[in-house]
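Working notes, structure below.
In this view, the complex is presented without one of its protein chains, the others remaining in place.
For clarity, chains are labelled A, B and C in written order, and residue numbers in each chain start from 1.
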Amino acid sequence: MTTTDSFLHVTDTTKQGETAGWLRVLAALRKLPLGLVLAWLVLTTVVLWAAMPWLFTAYDPLQGTPGGQLKAPSAAHLLGTDSLGRDLFARLVYGAVHSLSGAIAAVGVGLIVGSALGLVAGSARGRVDTVLMRLVDVLLAIPTLLLSLSIIILLGFGTLHAAIAVGATAIAGFARLMRSEVVRVRNAEFVEAAFGSGGTFARVLWRHILPNSLTSVIAYTAVQFGWAILQISTLGFLGYGAPPPTPEWGLLIAEGRNYLATAWWLTTVPGLVVVTVVLAANRISRSIGRSSP
Amino acid sequence: MTLYVFGRIGQALLVLWAAFTLSFVLLQALPGDAVLIKFLSPDFGLSADQINEIRAAYAVDSNIFVQYGRTLFNFLKGDFGYSLQAGVPVSAQLATNMPPTLRLAGLGFAVAVLLAVSIAFLSSMAPFAWLRNLLQSLPSLLISVPVFWLAIMLIQIFSFRLRLVSVINPGPWESLVLPVATLAVPISAPLAQILIRNIDEIRTRPFIAVARAKGASEARLLWKHVARNAILPALTIAGVLFGELVAGAVVTETVFGLNGIGGLTEKAVGNQDLSVLQAIVVISAAAFVAINLAVDLAYPILDPRLRNRAGVER
Amino acid sequence: MLRFPKLFTLSLGLLASATFATASLAADTPVKGGKFTYLEQQAHTNLYPPAGGFYPNGGILNQITDKLTYQNPKTLEIEPWLALSWQVNDNATEYTFKLRPGVTFSDGTPLDAAAVAKNFDTFGLGNKALKLPVSEVVNNYDRSEVVDPLTVKFYFKKPSPGFLQGTSVIGSGIVSLSTLALPFEQLGDATKIIGSGPFVVKAETIGKSLSLQARSDYNWGPAKLDHQGRAYLDEISYIITSEDSVRIGALLAGQADFIRQIQAYDEAQVEAQGFTIFAPSTRGVNNSIVFRPDNPLVSDLKVRKALSLAVNRDEIISTLFSKNYPKATSVIASTAIGYVPLVDKLQYDPEKAEALLDEAGFKPGADGIREKDGQKLVLTSYESLPQPQSRAVLQLIGQQWAKLGVKLNVLAGDAGSKVVDELDPLKTPVAVAMVGRADPDVVKSQFYPTNRNALVQKGGVSDKVKTFADDKLNSILEEIASQPDREKRLKAVADAQTYLLDQAYSVPIFEEPQAFAGAPYVKGVAFESVGRPSFYSVWLDK
Partner (left out) sequence: MSPVQAPVLDVRDLVLSYRQGDERAAVVHGVSFTVEPGEVVALVGESGSGKTSTAQAVIGLLAENGRIDSGTIHLNGEDISRWSSRRLRNIRGAVVSLVPQDPGNSLDPVMTIGAQVRETLEIHGRLDRREADRQVIELLTSVGLSEPALRIRQYPHELSGGMKQRVLIAIAIALRPALIIADEPTSALDVTVQRRILDLINDLRREYGTSVLLVTHDLAVAADRSDRIIVLQGGRIQEQGRTEDVLAAPQNAYTRKLLSDAPSLATARPRPPIEPGRPIAVTVRNLVQDFPLQSGKTFRAVDDVSFTVARGTTHAVVGESGSGKTTTIRAIAGFQKPTGGEIRVGDLDVRSLRSEELRQFRRKVQLVYQNPWGSLDPRQTVQAIVEEPLLNFDPLPRDQRQARVRAMIDRVGLPAALLSRSPHALSGGQRQRVAIARALVLEPDVVVLDEAVSALDVTVQAQILTLLAELQRDLGLTYVFVSHDLAIVRQIADTVSVLHNGRQVDYGTVDEIFSPAATAYTRELIQAIPGRKFPRAAFDRPPLAAAGPLS
């Protein structure tokens, strides 16, 4: 009932003249929850940081000003400087690309491997399903942090390797979700109807099962994105993250914590940035989860 | 029913064995070994020959299959081997480190459940809409905070600035306040999210309307009808929460400098103290498997709908 | 709501510091008793005395064991302790010690000639069955002889001039026969270490904390100290607190009395609040970076020279450190024995550095990084956790080198990868080096292939080295370890310093102190000659 009504309402408004086009956009935006708008704003800003950091700061993130170290936040250095006299804001801005790409790579690994596992398990069923899902159980049974640390030691240090290590621990979650979604969708009548229309297994999988399973997987991906940022920064904290002087956020928090007694901003601000970005990712995930039909 | 129970136990043992094997392979693949790491330290100033002798004495270079067989056999006997780094048997290390971790994890979990349940129920009962909204978004915030950062901040604020609790030489309960708070945050958040979602979902069910039509008050609805139905499905994430608990314990114990399995893990990874790591993996995997098994077996008892699942077919 | 208690605590703090100030005006008579909380950065690894070179190990051993001799940290003279007197033959192959009577281990057994002989037999020869390694301070050891219950004599195969000083170091703490009968791996358990020191291990939580109790019958401290008899403190609580911010925060918040590893950037704040900084010199090889010439990138002397010239020590010290961290003027510290100032070999000259790199054939590439025959001049080094701000120092050196077109990767790896990679010159062409010991032998310890082998020469533990070995250097180092004549020995030390800098194997940066901080009421803190704390004379003025 309500969906139909709101749909009709939307079509009505689109019929109005184009003169007030941007007003309508504004009105639509106003209808969005404020939190969601802020979340997108945060994510857009951070993506811009990653893409064009030079637009946001004139300082070099790697070359500090010797003698200008550990300066408190001021007009010249918005967020102060670190122990080598590097501008913290510049390091945050330039670090976005490392943290984001790390998180994206991690989620990518989990998404691709996990979803593939889940898709196969959920659509093949039977013995294949049992074996794959027990395998996932094994992955879950090994403490995630221990697993990521071992993988990093095995692969060597670096942003990418940390991402893979985090991604490996995300596989199980994706696999489970994908499988349950596939099983749910597989049992839907429209899937049987698609087989009834003469669809082959591959076509039905591609046309119906996959697209209908994806909404929750995408919502989960957004959550995992935030989670991956946290995990990568935790690895950085434990000394297994990106090598210095990479201004990766986790490393910023980790390095900054030693200066807490003297320069509290060095760890507090990057921490708040991470919280904000993860929060934004979670908020967006919720909105994706809700919009699913 | 017994067939089902035995089947589940068999599967659990299989998962445990696979976790042991996977971790064994993973750990063996790590570069270096504990002997090298320990004795190569320049503080000993040992020569190459001396180190080779020590390596031989610890038999670290024997065939990997032999080692696997021996380790597995020893584990089955309950012998976890010897920690090269600490110079004590692993079982002794576990004996000293397990109780504090169990205490921390147990309390952390209890506080987390309490927190999650209060957030979830208050978020649907609180008097003002803005308060309800605030409470509903609280779990998102809690889940977004890096645990180690939170720990550092809590210490700075509550111990060093406000001087409310001492982190050095604290009393037995004082020592737990901040770590438990730290640990509870990442555990409570997903739990609260699930509870909120379940509560929202249960509240739309027809039987709630029927209970309302009986004249039930909101409190009665919540406690008698919503609560039980909403909490039951949350049990299924107990295993996952346990994983969070282990990861949280590593970070918490590291930051607070507490002794426990988490701190032990962190050090053992750094020193590649394989026998310690292997023991930790097996123990946590066993705990994970046991928790999931317990949930699986207890679920039918708690949920009447599943009670006669294996008996009469519906 | 929050503001009020904050104000309250603040005023309380002011009040407290005011009381402290008045208290410190009181007479400086040591107060007996009290519990002392000491925050250590890292857990001890093993308490076999020769393993005491590791600071956390030494910090404990220094309280629970006594040594034959006492090296006066001010004069570096060797003074009596457990040995009342000693004799050395001319070519330093025979040492005779007269022991102090009435000394007992904490388990009640006597500390006599037999016990001392067994200790040095073990330190000098090792014990394969028990996996006990040889001490790095005992060179060319042959055998011992118990002359009478209070006289012990040691024989050496070759001259061992460093042995007398060697008896005064942490690594030569005397432990009971029962301790020496234990296999190496059990010596990680502090409660099993039975010494004769002023404190006894009461309880231990491995990796976390240690509780020491004063021995009330202790009466054999170093003879020339003012303080004799038992320790003033009743109890010392060692707590491993690896977080820098927690250690400093706890000290300032009054939760701890004394901490190790306070970083230079916190010094100002600590002193501003009336706390005391202690930065005893370690008198050994300076905090340096060293090259592994087996790696073709740094096999050319010109390259090493250039990199050395491009290091701006003043900038490093002014940015990261304080007055407690003097600029290096040679390979070893200016307070070390055998030090020769070599300032002219440690200049900062970026232009010359560039010229040398050009000469060596490394030309700037498209990305600004120099390359030669397709090989980019990209170097890698692990940070060294025990060294102060090692990561920051390396990053700053990396910045300085970057101006030259040289890239330095700084790794912060796990202990395992670090140990393995450090053996491979191809993986770690650059490393951080530092060792403290108040004897010229320290230079040999640092660079000799079968010791710490800082340059990773062939003949050491590593099987990754292809060719590199510097026989000339090694022969100088051997000379240091075996030359009985003091003058000739010091000459060898000077030669070693000159040679190491001429070859640009080592780039000394600063003289590394051990930095401690104590609460204002902590009095009588002393340090042995290389900066390990001794709490024997500590008392609490509160």
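In this section, a residue touches a chain if its C-beta (ideal position, glycine included) is under 8 Å from a C-beta of that chain, and two chains touch if they have at least 3 such contacts.
In this text, all values refer to a predicted model and were calculated from it rather than measured experimentally.
Asks: For the unseen chain, which displayed partners does it touch in the full complex?
Replies: A, B
Asks: Decide which residue listed in B:79, B:174 or B:303 touches the omitted chain of the complex.
Replies: Checking the options B:79, B:174 or B:303, the one contacting the hidden chain is B:303.
Asks: Given that one chain is not shown, which residue among B:6, B:73 or B:207 touches it?
Replies: Final answer for the missing-chain contact: B:207.
Asks: Residues on subunit B that touch the omitted chain in the whole complex?
Replies: These residues of subunit B touch the chain that is not shown: 205-207, 209-218, 220, 224-225, 228-229, 232, 303-305, 307, 309-314.
Asks: Spell out, residue by residue, where the missing chain touches subunit A.
Replies: 1-7, 9, 31, 188-200, 203, 207-208, 211-212, 293
Assume only the chains that are shown with their structure count from here on.
Asks: Among line, ring, star, complete and other, which best matches the way these chains touch?
Replies: complete
Asks: More C-beta contacts across A-B or across A-C?
Replies: Between the two chain pairs, A-B has more contacting C-beta pairs.
Asks: From the centre of subunit A, which other chain's Cα mean sits the farthest off?
Replies: C
Asks: Distance-wise, how many Å sit between the C-alpha centres of subunit B and subunit C, to the nearest whole number?
Replies: 39
Asks: Distance from the CA centroid of subunit A to that of subunit B, rounded to the nearest Å?
Replies: Result: the chain centres lie 23 Å from each other.
Asks: Where the CA atoms of subunit A average out and where those of subunit C average out, how many Å apart are those spots?
Replies: 45
Asks: Please output the residue numbers of subunit C that touch at least 2 other chains, ranges allowed.
Replies: Subunit C, residues with two or more chain partners: 243, 245, 249, 252, 414, 416-417.
Asks: Give me the residues of subunit A that touch two or more other chains.
Replies: Those would be 149, 153, 239, 257, 260.
Asks: Can you list the subunit B residues touching subunit C in their complex?
Replies: Subunit B residues touching subunit C: 30-34, 36-48, 50-51, 53-54, 57, 82, 84-88, 93, 96, 152, 155-156, 159-163, 166-169, 254-259, 263-264, 267, 269-272.
Asks: Where on subunit B does subunit A make contact in their complex?
Replies: 11, 14-16, 18-19, 22-23, 26-27, 29-31, 137, 140-141, 143-149, 152-153, 156, 239-240, 243, 246-247, 250-251, 254, 265-266, 269-270, 272, 277, 280-281, 284-285, 288-289, 292
Asks: Contact residues on subunit A for subunit B in the complex?
Replies: 35, 134-135, 137-138, 140-147, 149-151, 153-154, 226-227, 230, 233-234, 237-239, 250, 253-254, 257, 260, 264, 267-268, 271, 274-276, 278-279, 282-283, 286
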